[in-house]
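Of the protein chains in this complex, all but one are displayed in their positions.
We just call them A and B in the order they show up, numbering each chain from 1.
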Amino acid sequence: MSARYGMVIDLDRCTGCGSCMIACAADNNVPVLPKATARTGLTPLLVRKVSNALEGTARREAFIPIMCMHCEHETPCVTVCPQQAVEVDKATGIVMQMPQRCLGCRYCMTACPYHARYFNWWDPAWPAGMEKSLNPGVAVRMRGVVEKCNMCHARLHSAQEKAAALGKREIDPADYVPACVEACPTAAIRFGNLADKNDPVSQEAHSPNAFRFLARLGTEPKLYYKSSEAWVRALAESASGPVPENKSSEKKLAEVQHG
Amino acid sequence: MFPGIDGFHWTVAHILFLSLFFAVALTIAATVISAAWRTARDFRTHRATELCWNSDFADLPQSDRRCRHELAGRVISRTCDNAFDCRHCNQYSQFAVLPARAMMHDLGLHYPQDRLYHRGHTWVHAEEDGTVTIGLDELAHHLIGNPDSVNLPEPGSEIELNQTAWRMTKNGNHIQVRAPLEGTVVAIGGPKDGWYLKLRPRLDPETPRPCVTFFVVRKFTAGCPANSSACSYNSGRSMPRPAWPMEEPFSLT
Partner (left out) sequence: MASTALTGSSLTDGNLSDKNLPDKKWIPRDANRTSLPRFLLWLAPWAALLALGIYAAGLCLYYGLNQTNMDNRFAFGLWIFLDLGVIALGAGAFFTGFLVYILKRAELRPILNTAVVVGFICYSGAVGILGIDVGQPLRFWFTFWHPNTHSMLTEVTFCISCYLVVLCLEYIPILLRNRQLRKLPSFLVFEHQLHKLVPVLAGVGTLLSFFHQGSLGGLYGVLRGRPFAFRQGIFIWPSTFFLFILSAIATGPSFLMLVTAAVERVTNKQLVPRDLFRRLGFISGVLLGVYVAAKSIDTLIWLNITSPSAGFAAWQYYIYKPFGTPILFVEIVLFGLLPAFLLTYHRTAAHRGWLLSAAALACCGVLLNRFVLTVQTLALPTLAFDEFLHYTPSWQEVASFGGVLAWGVIVYSLSYRYLPMFAPLKGEDTHVSGD
(Lines give C-alpha, C1' and ligand atoms only; values in the text may rest on other atoms or scores of the structure.)
Protein backbone atom coordinates (compact mmCIF):
# COMPACT_ATOMS: atom_id res chain seq x y z
CA MET A 1 0.00 0.00 0.00
CA SER A 2 1.36 3.40 -0.81
CA ALA A 3 2.22 5.74 2.01
CA ARG A 4 1.15 9.27 2.57
CA TYR A 5 3.89 10.83 4.61
CA GLY A 6 2.86 13.87 6.59
CA MET A 7 3.54 15.70 9.80
CA VAL A 8 1.79 17.08 12.80
CA ILE A 9 3.57 20.07 14.31
CA ASP A 10 2.59 20.84 17.86
CA LEU A 11 2.79 24.61 18.19
CA ASP A 12 2.35 24.44 21.93
CA ARG A 13 5.73 22.76 22.09
CA CYS A 14 7.61 24.80 19.51
CA THR A 15 10.04 27.09 21.35
CA GLY A 16 11.41 28.75 18.23
CA CYS A 17 14.90 27.44 18.92
CA GLY A 18 15.56 26.90 15.24
CA SER A 19 17.32 23.55 15.57
CA CYS A 20 15.05 22.17 12.90
CA MET A 21 16.13 24.90 10.50
CA ILE A 22 19.79 24.22 11.11
CA ALA A 23 19.39 20.47 10.81
CA CYS A 24 17.49 20.94 7.57
CA ALA A 25 20.14 23.21 6.14
CA ALA A 26 22.94 20.88 7.16
CA ASP A 27 21.30 17.71 5.97
CA ASN A 28 20.24 19.14 2.64
CA ASN A 29 23.47 20.90 1.69
CA VAL A 30 21.92 24.31 1.76
CA PRO A 31 24.63 26.80 0.79
CA VAL A 32 25.91 29.62 2.96
CA LEU A 33 24.82 32.85 1.29
CA PRO A 34 26.52 35.86 2.82
CA LYS A 35 24.65 38.34 0.63
CA ALA A 36 21.22 36.90 1.25
CA THR A 37 18.49 38.94 2.90
CA ALA A 38 15.38 37.78 4.69
CA ARG A 39 13.62 37.53 1.38
CA THR A 40 16.40 36.05 -0.71
CA GLY A 41 17.72 33.51 1.76
CA LEU A 42 17.40 29.80 1.24
CA THR A 43 15.42 28.21 4.05
CA PRO A 44 13.46 25.13 3.00
CA LEU A 45 12.28 25.11 6.60
CA LEU A 46 11.55 28.51 8.07
CA VAL A 47 10.29 29.19 11.57
CA ARG A 48 7.92 32.15 11.55
CA LYS A 49 7.14 34.17 14.60
CA VAL A 50 3.56 35.26 15.07
CA SER A 51 1.70 37.20 17.66
CA ASN A 52 -1.89 38.00 18.55
CA ALA A 53 -1.25 41.69 17.72
CA LEU A 54 -2.09 42.84 21.22
CA GLU A 55 0.24 44.70 23.57
CA GLY A 56 1.20 44.43 27.16
CA THR A 57 0.08 41.46 29.21
CA ALA A 58 -2.41 40.42 26.60
CA ARG A 59 0.31 39.81 24.07
CA ARG A 60 0.91 36.24 23.04
CA GLU A 61 3.50 34.94 20.64
CA ALA A 62 4.06 31.63 18.97
CA PHE A 63 6.47 30.03 16.49
CA ILE A 64 5.33 28.28 13.39
CA PRO A 65 7.72 26.15 11.35
CA ILE A 66 6.72 26.51 7.73
CA MET A 67 7.92 24.18 5.03
CA CYS A 68 6.44 22.54 1.97
CA MET A 69 2.98 21.33 2.87
CA HIS A 70 3.09 18.52 0.32
CA CYS A 71 -0.33 19.29 -1.01
CA GLU A 72 -2.24 16.24 -2.12
CA HIS A 73 -5.04 17.58 -4.29
CA GLU A 74 -4.46 19.77 -7.36
CA THR A 75 -1.04 20.54 -6.04
CA PRO A 76 -0.49 24.14 -7.17
CA CYS A 77 3.21 23.80 -7.98
CA VAL A 78 2.78 20.50 -9.85
CA THR A 79 0.08 21.78 -12.18
CA VAL A 80 1.97 24.91 -13.12
CA CYS A 81 5.49 23.67 -13.78
CA PRO A 82 6.03 23.92 -17.56
CA GLN A 83 8.47 21.07 -17.78
CA GLN A 84 7.14 18.68 -15.17
CA ALA A 85 10.05 19.25 -12.82
CA VAL A 86 7.70 18.68 -9.88
CA GLU A 87 5.50 15.71 -9.25
CA VAL A 88 3.66 14.04 -6.43
CA ASP A 89 5.38 10.75 -5.76
CA LYS A 90 2.67 8.13 -5.95
CA ALA A 91 4.38 5.80 -3.52
CA THR A 92 4.94 8.27 -0.74
CA GLY A 93 2.83 11.36 -1.38
CA ILE A 94 5.96 13.50 -1.21
CA VAL A 95 6.01 16.40 -3.67
CA MET A 96 9.30 15.87 -5.46
CA GLN A 97 11.29 18.67 -7.03
CA MET A 98 13.85 17.89 -9.74
CA PRO A 99 16.44 20.67 -9.72
CA GLN A 100 18.11 19.18 -12.79
CA ARG A 101 15.02 19.77 -14.83
CA CYS A 102 14.03 23.09 -13.32
CA LEU A 103 14.25 25.99 -15.74
CA GLY A 104 14.11 28.58 -13.00
CA CYS A 105 10.97 30.28 -14.28
CA ARG A 106 9.66 30.60 -10.70
CA TYR A 107 6.08 30.05 -11.68
CA CYS A 108 5.76 27.46 -8.91
CA MET A 109 6.94 30.02 -6.39
CA THR A 110 4.14 32.31 -7.51
CA ALA A 111 1.68 29.47 -7.21
CA CYS A 112 2.59 28.30 -3.74
CA PRO A 113 0.38 29.97 -1.15
CA TYR A 114 2.66 28.91 1.69
CA HIS A 115 5.77 30.57 0.24
CA ALA A 116 7.54 27.29 0.83
CA ARG A 117 9.64 27.39 -2.31
CA TYR A 118 13.03 29.04 -2.53
CA PHE A 119 15.13 30.13 -5.46
CA ASN A 120 18.88 29.81 -5.78
CA TRP A 121 19.67 33.44 -6.47
CA TRP A 122 23.42 32.74 -6.12
CA ASP A 123 25.78 29.99 -6.98
CA PRO A 124 26.12 27.60 -4.05
CA ALA A 125 29.19 28.21 -1.96
CA TRP A 126 30.48 27.26 1.43
CA PRO A 127 33.22 28.78 3.57
CA ALA A 128 36.56 27.08 3.11
CA GLY A 129 36.58 23.72 4.83
CA MET A 130 32.85 23.56 5.31
CA GLU A 131 32.38 21.62 2.11
CA LYS A 132 33.79 18.64 3.98
CA SER A 133 30.64 18.56 6.08
CA LEU A 134 28.30 18.20 3.12
CA ASN A 135 25.90 15.31 3.05
CA PRO A 136 27.07 12.95 0.29
CA GLY A 137 23.59 11.57 -0.20
CA VAL A 138 22.06 14.84 -1.30
CA ALA A 139 22.86 16.54 -4.59
CA VAL A 140 23.91 20.18 -4.48
CA ARG A 141 21.62 22.42 -6.52
CA MET A 142 22.90 24.88 -9.08
CA ARG A 143 22.18 28.56 -9.35
CA GLY A 144 18.92 29.50 -10.99
CA VAL A 145 16.71 26.63 -9.87
CA VAL A 146 13.96 26.32 -7.31
CA GLU A 147 14.15 24.04 -4.32
CA LYS A 148 12.06 23.16 -1.31
CA CYS A 149 11.58 20.63 1.43
CA ASN A 150 11.36 17.11 0.07
CA MET A 151 10.87 15.36 3.39
CA CYS A 152 14.57 14.42 3.40
CA HIS A 153 14.03 12.03 0.56
CA ALA A 154 17.65 10.95 0.76
CA ARG A 155 16.88 9.47 4.16
CA LEU A 156 13.95 7.58 2.70
CA HIS A 157 16.29 6.29 0.06
CA SER A 158 18.75 5.10 2.70
CA ALA A 159 15.94 3.39 4.59
CA GLN A 160 14.86 1.66 1.40
CA GLU A 161 18.39 0.49 0.69
CA LYS A 162 18.68 -0.82 4.19
CA ALA A 163 15.40 -2.69 3.91
CA ALA A 164 16.42 -4.12 0.55
CA ALA A 165 19.73 -5.24 2.01
CA LEU A 166 17.78 -7.06 4.70
CA GLY A 167 15.49 -8.56 2.09
CA LYS A 168 12.37 -6.68 3.22
CA ARG A 169 9.79 -5.01 1.00
CA GLU A 170 8.72 -2.32 3.44
CA ILE A 171 11.01 0.06 5.27
CA ASP A 172 11.24 0.16 9.01
CA PRO A 173 9.48 3.43 9.97
CA ALA A 174 12.13 4.12 12.54
CA ASP A 175 14.73 4.29 9.79
CA TYR A 176 13.07 7.12 7.93
CA VAL A 177 12.98 10.25 10.02
CA PRO A 178 13.49 13.64 8.40
CA ALA A 179 16.26 15.84 9.81
CA CYS A 180 13.95 18.42 11.36
CA VAL A 181 11.99 15.76 13.20
CA GLU A 182 15.17 14.24 14.49
CA ALA A 183 16.61 17.56 15.60
CA CYS A 184 13.60 19.04 17.39
CA PRO A 185 14.40 19.02 21.11
CA THR A 186 10.78 19.14 22.23
CA ALA A 187 9.50 16.64 19.64
CA ALA A 188 7.18 19.30 18.37
CA ILE A 189 7.48 18.03 14.83
CA ARG A 190 6.08 14.55 14.44
CA PHE A 191 6.36 12.56 11.28
CA GLY A 192 4.32 9.63 10.12
CA ASN A 193 2.23 7.96 7.47
CA LEU A 194 -1.17 9.61 7.26
CA ALA A 195 -2.55 6.73 5.20
CA ASP A 196 -1.92 4.32 8.05
CA LYS A 197 -4.81 4.52 10.51
CA ASN A 198 -2.68 3.01 13.21
CA ASP A 199 0.02 5.61 12.90
CA PRO A 200 -0.11 7.95 15.91
CA VAL A 201 0.55 10.94 13.65
CA SER A 202 -2.37 9.98 11.51
CA GLN A 203 -4.58 9.84 14.58
CA GLU A 204 -3.25 13.12 15.92
CA ALA A 205 -4.06 14.82 12.64
CA HIS A 206 -7.72 14.29 13.37
CA SER A 207 -7.61 15.64 16.87
CA PRO A 208 -9.90 18.66 17.57
CA ASN A 209 -7.05 21.13 17.94
CA ALA A 210 -5.42 20.12 14.69
CA PHE A 211 -5.74 22.38 11.70
CA ARG A 212 -4.12 23.05 8.38
CA PHE A 213 -3.22 26.42 6.95
CA LEU A 214 -5.42 27.77 4.18
CA ALA A 215 -7.39 24.54 4.08
CA ARG A 216 -10.20 26.36 2.29
CA LEU A 217 -8.02 26.64 -0.79
CA GLY A 218 -8.68 22.94 -1.25
CA THR A 219 -5.11 21.81 -1.81
CA GLU A 220 -5.23 19.16 0.96
CA PRO A 221 -1.84 19.82 2.57
CA LYS A 222 -0.31 16.93 4.45
CA LEU A 223 1.20 19.06 7.18
CA TYR A 224 -1.09 19.46 10.15
CA TYR A 225 -0.56 21.91 12.96
CA LYS A 226 -1.90 21.63 16.45
CA SER A 227 -2.48 24.27 19.06
CA SER A 228 -4.57 24.61 22.16
CA GLU A 229 -4.66 28.40 21.70
CA ALA A 230 -7.66 29.72 19.80
CA TRP A 231 -5.84 32.72 18.45
CA VAL A 232 -3.21 30.44 16.88
CA ARG A 233 -5.89 28.29 15.30
CA ALA A 234 -7.50 31.46 14.02
CA LEU A 235 -4.39 32.07 11.95
CA ALA A 236 -5.22 29.09 9.79
CA GLU A 237 -7.46 31.04 7.48
CA SER A 238 -6.53 34.36 6.01
CA ALA A 239 -9.92 36.03 6.24
CA SER A 240 -9.97 35.78 9.95
CA GLY A 241 -6.34 36.64 10.39
CA PRO A 242 -5.04 39.88 11.86
CA VAL A 243 -3.61 42.57 9.67
CA PRO A 244 -1.63 44.83 12.00
CA GLU A 245 -1.39 47.93 9.83
CA ASN A 246 -5.05 48.53 9.45
CA LYS A 247 -7.44 49.43 12.23
CA SER A 248 -10.49 47.94 10.63
CA SER A 249 -8.79 44.57 10.50
CA GLU A 250 -7.97 44.76 14.20
CA LYS A 251 -11.65 45.16 14.81
CA LYS A 252 -12.18 41.99 12.85
CA LEU A 253 -9.58 40.24 14.95
CA ALA A 254 -11.32 41.31 18.12
CA GLU A 255 -14.54 39.89 16.73
CA VAL A 256 -12.83 36.61 16.03
CA GLN A 257 -11.19 36.36 19.41
CA HIS A 258 -14.18 37.23 21.46
CA GLY A 259 -16.93 36.05 19.19
CA MET B 1 7.55 15.81 -26.99
CA PHE B 2 8.15 12.66 -28.96
CA PRO B 3 7.13 9.12 -28.17
CA GLY B 4 9.80 7.07 -26.51
CA ILE B 5 11.36 9.77 -24.38
CA ASP B 6 12.54 8.23 -21.15
CA GLY B 7 10.25 8.83 -18.20
CA PHE B 8 7.60 10.72 -20.07
CA HIS B 9 4.04 9.70 -19.36
CA TRP B 10 1.67 10.18 -22.24
CA THR B 11 -1.91 11.21 -21.57
CA VAL B 12 -4.80 12.17 -23.84
CA ALA B 13 -4.08 15.80 -23.05
CA HIS B 14 -0.53 15.40 -24.33
CA ILE B 15 -1.70 13.81 -27.55
CA LEU B 16 -4.21 16.57 -28.19
CA PHE B 17 -1.85 19.38 -27.31
CA LEU B 18 1.13 18.09 -29.23
CA SER B 19 -0.99 17.16 -32.25
CA LEU B 20 -2.21 20.72 -32.41
CA PHE B 21 1.32 22.03 -32.00
CA PHE B 22 2.75 19.81 -34.71
CA ALA B 23 -0.12 20.69 -37.04
CA VAL B 24 0.64 24.37 -36.60
CA ALA B 25 4.40 23.85 -36.98
CA LEU B 26 3.83 21.83 -40.13
CA THR B 27 1.57 24.51 -41.55
CA ILE B 28 4.23 27.13 -40.99
CA ALA B 29 6.93 24.93 -42.48
CA ALA B 30 4.71 24.07 -45.43
CA THR B 31 4.14 27.76 -46.08
CA VAL B 32 7.84 28.54 -46.22
CA ILE B 33 8.71 25.47 -48.27
CA SER B 34 5.86 26.14 -50.63
CA ALA B 35 7.03 29.71 -51.18
CA ALA B 36 10.58 28.53 -51.79
CA TRP B 37 9.47 25.77 -54.14
CA ARG B 38 7.28 28.13 -56.11
CA THR B 39 10.19 30.54 -56.36
CA ALA B 40 12.39 27.82 -57.79
CA ARG B 41 9.63 26.86 -60.19
CA ASP B 42 9.28 30.46 -61.30
CA PHE B 43 12.93 30.54 -62.18
CA ARG B 44 12.73 27.26 -64.02
CA THR B 45 9.74 28.34 -66.06
CA HIS B 46 11.25 31.76 -66.66
CA ARG B 47 8.35 33.49 -65.01
CA ALA B 48 10.86 35.15 -62.73
CA THR B 49 11.87 37.84 -65.18
CA GLU B 50 8.28 38.71 -65.77
CA LEU B 51 7.70 39.05 -62.03
CA CYS B 52 10.79 41.17 -61.67
CA TRP B 53 9.71 43.38 -64.52
CA ASN B 54 6.20 43.79 -63.19
CA SER B 55 7.35 44.72 -59.76
CA ASP B 56 9.96 47.16 -61.05
CA PHE B 57 7.49 48.86 -63.27
CA ALA B 58 5.04 49.21 -60.43
CA ASP B 59 7.83 50.85 -58.49
CA LEU B 60 8.27 53.65 -60.98
CA PRO B 61 6.84 57.01 -60.10
CA GLN B 62 3.47 57.73 -61.59
CA SER B 63 4.88 60.16 -64.13
CA ASP B 64 7.10 57.50 -65.66
CA ARG B 65 4.41 54.96 -66.13
CA ARG B 66 3.42 56.09 -69.57
CA CYS B 67 3.24 54.48 -72.92
CA ARG B 68 6.50 54.73 -74.81
CA HIS B 69 4.73 55.97 -77.85
CA GLU B 70 3.49 58.83 -75.76
CA LEU B 71 7.02 59.59 -74.72
CA ALA B 72 8.19 59.42 -78.29
CA GLY B 73 5.56 61.87 -79.32
CA ARG B 74 3.84 59.44 -81.67
CA VAL B 75 0.56 59.78 -79.87
CA ILE B 76 -0.66 62.51 -77.58
CA SER B 77 -1.66 60.06 -74.88
CA ARG B 78 -3.01 56.59 -74.60
CA THR B 79 -3.96 54.10 -71.96
CA CYS B 80 -2.30 50.76 -72.17
CA ASP B 81 -4.28 47.56 -71.89
CA ASN B 82 -1.18 45.50 -71.56
CA ALA B 83 0.24 46.94 -68.34
CA PHE B 84 2.91 48.64 -70.46
CA ASP B 85 4.53 45.35 -71.39
CA CYS B 86 5.38 45.92 -75.04
CA ARG B 87 6.63 42.35 -75.46
CA HIS B 88 3.11 41.03 -75.55
CA CYS B 89 1.51 43.90 -77.38
CA ASN B 90 -0.18 43.14 -80.67
CA GLN B 91 -0.68 46.79 -81.49
CA TYR B 92 2.95 47.71 -81.20
CA SER B 93 3.68 47.72 -84.92
CA GLN B 94 0.74 50.05 -85.55
CA PHE B 95 2.28 52.71 -83.38
CA ALA B 96 5.83 52.14 -84.33
CA VAL B 97 5.26 53.40 -87.85
CA LEU B 98 3.82 56.71 -86.76
CA PRO B 99 6.17 59.65 -87.01
CA ALA B 100 7.93 60.53 -83.80
CA ARG B 101 8.10 64.05 -82.61
CA ALA B 102 11.15 63.69 -80.46
CA MET B 103 12.15 65.83 -77.55
CA MET B 104 15.67 66.09 -78.66
CA HIS B 105 17.06 68.68 -76.42
CA ASP B 106 16.50 67.37 -72.90
CA LEU B 107 19.32 68.57 -70.73
CA GLY B 108 20.68 70.60 -73.60
CA LEU B 109 22.21 67.53 -75.21
CA HIS B 110 22.19 67.03 -78.90
CA TYR B 111 20.80 63.87 -80.40
CA PRO B 112 21.11 63.93 -84.17
CA GLN B 113 18.07 62.49 -85.84
CA ASP B 114 19.94 60.47 -88.40
CA ARG B 115 20.97 57.88 -85.89
CA LEU B 116 19.38 55.22 -83.83
CA TYR B 117 19.93 55.29 -80.09
CA HIS B 118 20.35 52.49 -77.63
CA ARG B 119 19.66 52.66 -73.93
CA GLY B 120 23.29 51.81 -73.36
CA HIS B 121 24.01 55.39 -74.39
CA THR B 122 25.36 54.39 -77.78
CA TRP B 123 24.22 55.46 -81.19
CA VAL B 124 24.02 53.39 -84.34
CA HIS B 125 24.37 54.86 -87.79
CA ALA B 126 23.60 52.68 -90.77
CA GLU B 127 26.14 53.05 -93.57
CA GLU B 128 25.49 52.48 -97.25
CA ASP B 129 27.71 49.41 -97.41
CA GLY B 130 25.54 47.54 -94.94
CA THR B 131 27.79 48.07 -91.99
CA VAL B 132 26.87 50.22 -89.01
CA THR B 133 28.93 52.67 -87.06
CA ILE B 134 28.62 52.69 -83.30
CA GLY B 135 29.57 55.52 -81.04
CA LEU B 136 28.85 56.97 -77.60
CA ASP B 137 26.00 59.42 -77.33
CA GLU B 138 26.21 62.94 -76.05
CA LEU B 139 25.13 62.08 -72.53
CA ALA B 140 27.79 59.42 -72.16
CA HIS B 141 30.32 61.77 -73.58
CA HIS B 142 29.18 64.45 -71.17
CA LEU B 143 29.53 62.09 -68.21
CA ILE B 144 32.76 60.36 -69.11
CA GLY B 145 34.62 63.02 -70.99
CA ASN B 146 37.87 61.72 -72.37
CA PRO B 147 38.42 58.15 -71.14
CA ASP B 148 41.78 57.28 -69.61
CA SER B 149 41.94 54.03 -71.54
CA VAL B 150 39.80 52.24 -74.09
CA ASN B 151 39.80 48.50 -74.61
CA LEU B 152 38.17 47.72 -77.96
CA PRO B 153 37.48 44.26 -79.41
CA GLU B 154 39.67 42.95 -82.22
CA PRO B 155 38.34 43.35 -85.75
CA GLY B 156 36.79 40.08 -86.78
CA SER B 157 35.47 39.27 -83.31
CA GLU B 158 31.80 38.90 -82.59
CA ILE B 159 29.84 41.02 -80.18
CA GLU B 160 26.39 40.11 -78.90
CA LEU B 161 23.41 42.30 -78.27
CA ASN B 162 23.53 43.89 -74.82
CA GLN B 163 26.76 42.16 -73.90
CA THR B 164 29.88 44.19 -73.33
CA ALA B 165 30.99 45.74 -76.61
CA TRP B 166 34.01 47.57 -75.28
CA ARG B 167 35.50 48.74 -72.00
CA MET B 168 36.86 52.06 -70.83
CA THR B 169 38.36 53.41 -67.66
CA LYS B 170 38.14 56.90 -66.23
CA ASN B 171 39.46 58.04 -62.88
CA GLY B 172 39.78 54.46 -61.73
CA ASN B 173 36.20 53.64 -62.65
CA HIS B 174 35.54 50.78 -65.03
CA ILE B 175 32.93 51.28 -67.69
CA GLN B 176 31.43 48.53 -69.79
CA VAL B 177 29.55 49.72 -72.83
CA ARG B 178 26.71 47.54 -73.97
CA ALA B 179 26.44 46.51 -77.56
CA PRO B 180 23.38 47.93 -79.26
CA LEU B 181 23.57 45.25 -81.92
CA GLU B 182 25.05 41.86 -82.54
CA GLY B 183 27.49 41.30 -85.33
CA THR B 184 31.09 41.12 -86.42
CA VAL B 185 33.53 43.93 -85.70
CA VAL B 186 34.86 45.29 -88.96
CA ALA B 187 36.92 48.25 -87.78
CA ILE B 188 37.74 50.01 -84.55
CA GLY B 189 38.06 53.70 -83.85
CA GLY B 190 38.38 55.69 -80.69
CA PRO B 191 37.43 58.89 -78.89
CA LYS B 192 39.29 61.03 -81.34
CA ASP B 193 37.49 59.49 -84.31
CA GLY B 194 34.05 60.25 -82.98
CA TRP B 195 33.10 56.62 -83.32
CA TYR B 196 34.23 53.44 -81.64
CA LEU B 197 33.22 50.45 -83.72
CA LYS B 198 32.21 49.59 -87.23
CA LEU B 199 30.11 46.50 -87.24
CA ARG B 200 28.64 44.15 -89.81
CA PRO B 201 25.32 43.42 -88.15
CA ARG B 202 23.74 40.00 -88.26
CA LEU B 203 20.24 41.42 -88.42
CA ASP B 204 18.66 44.54 -89.73
CA PRO B 205 19.05 47.17 -87.02
CA GLU B 206 15.40 48.01 -87.17
CA THR B 207 14.19 44.48 -86.43
CA PRO B 208 12.38 44.64 -83.12
CA ARG B 209 13.32 42.12 -80.49
CA PRO B 210 12.62 41.94 -76.79
CA CYS B 211 15.65 41.93 -74.59
CA VAL B 212 17.14 43.10 -71.38
CA THR B 213 19.77 45.70 -71.31
CA PHE B 214 21.42 48.05 -68.94
CA PHE B 215 24.27 50.44 -68.73
CA VAL B 216 26.49 49.24 -65.93
CA VAL B 217 28.71 51.84 -64.38
CA ARG B 218 30.53 50.87 -61.25
CA LYS B 219 31.43 53.40 -58.62
CA PHE B 220 30.43 56.32 -60.74
CA THR B 221 30.67 59.69 -59.13
CA ALA B 222 27.76 60.94 -57.09
CA GLY B 223 27.12 63.72 -59.54
CA CYS B 224 26.02 61.32 -62.21
CA PRO B 225 22.31 61.61 -62.82
CA ALA B 226 22.48 57.92 -63.68
CA ASN B 227 22.91 57.29 -60.01
CA SER B 228 20.01 59.37 -58.87
CA SER B 229 16.47 58.20 -58.55
CA ALA B 230 15.68 60.64 -61.30
CA CYS B 231 17.23 58.33 -63.81
CA SER B 232 14.76 55.69 -64.78
CA TYR B 233 17.54 53.42 -65.92
CA ASN B 234 19.05 53.21 -62.51
CA SER B 235 17.53 49.96 -61.37
CA GLY B 236 19.23 48.08 -64.09
CA ARG B 237 16.23 45.96 -64.89
CA SER B 238 14.29 45.53 -68.04
CA MET B 239 12.23 48.63 -68.40
CA PRO B 240 8.95 49.14 -70.14
CA ARG B 241 10.41 49.67 -73.55
CA PRO B 242 12.06 46.88 -75.40
CA ALA B 243 15.56 47.94 -76.02
CA TRP B 244 16.14 47.87 -79.69
CA PRO B 245 17.59 50.92 -81.31
CA MET B 246 14.95 53.55 -81.70
CA GLU B 247 15.03 57.15 -82.56
CA GLU B 248 13.78 58.15 -79.24
CA PRO B 249 14.86 60.52 -76.57
CA PHE B 250 15.67 59.35 -73.12
CA SER B 251 13.24 60.31 -70.49
CA LEU B 252 15.33 61.66 -67.73
CA THR B 253 12.58 62.84 -65.44
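Methods note: a residue touches a chain if its C-beta (ideal position, glycine included) is under 8 Å from a C-beta of that chain, and two chains touch if they have at least 3 such contacts.
Quantities reported herein were computed from a predicted structural model and do not represent experimental measurements.
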Contact with the hidden chain (one of A:14, A:94 or A:112): A:112
Absent-chain interface as seen on subunit A, which is shown: 35, 37, 39-41, 48, 50, 64, 66, 74, 76, 78-85, 101-107, 109-115, 117-123, 142-146, 213-219, 234-243, 245-246, 248-249
Interface with the undisplayed chain - residues on subunit B: 1, 5, 8, 11, 13-14, 16-18, 21, 24-25, 27-28, 31-32, 34-36, 38-39, 42-43, 48-49, 51-52, 55, 59-61, 222, 227-229, 235-237
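The definition used in the following text is that only the chains that are shown with their structure count from here on.
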Between subunit B and subunit A, distance of the C-alpha-averaged centres to the nearest whole Å: 79
